[in-house]
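Starting off with a structure, shown below.
Here the complex is missing a single protein chain, while all its other protein chains stay put.
Right, chain A next:
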């Protein structure tokens, strides 16, 4: 039994990881993680609201993101 798990780990592949994620994660968990990343990315990169956009002006130039 222990040998089987060791062999499985030795031949660990990206497909195994996808299966593991399917088996161990619930839909809402995945949704929350994806939403967090999307919200962060959207706020930092694409929000054009003048207040937020101007506040992040120096950050965008420091990170090499240019809008104009």
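Remarks
To be clear about the criterion, contacts are C-beta pairs under 8 Å (C-beta built on N, C-alpha and C of every residue); 3 or more make two chains touch, one makes a residue touch a chain; residues count from 1.
We adopt the following convention: contacts and distances are computed from a predicted model.
According to UniProt, the chain absent from the figure is "CbtA family protein", selected among "CbtA family protein", "Ferredoxin", "Monomethylamine permease" or "Pyruvate synthase subunit PorB". Across the interface with the omitted chain, chain A contributes residues 1-2, 5, 12-14, 16-18, 20-21, 24-25, 29, 33, 36-37, 40-41, 43-44, 50-68.
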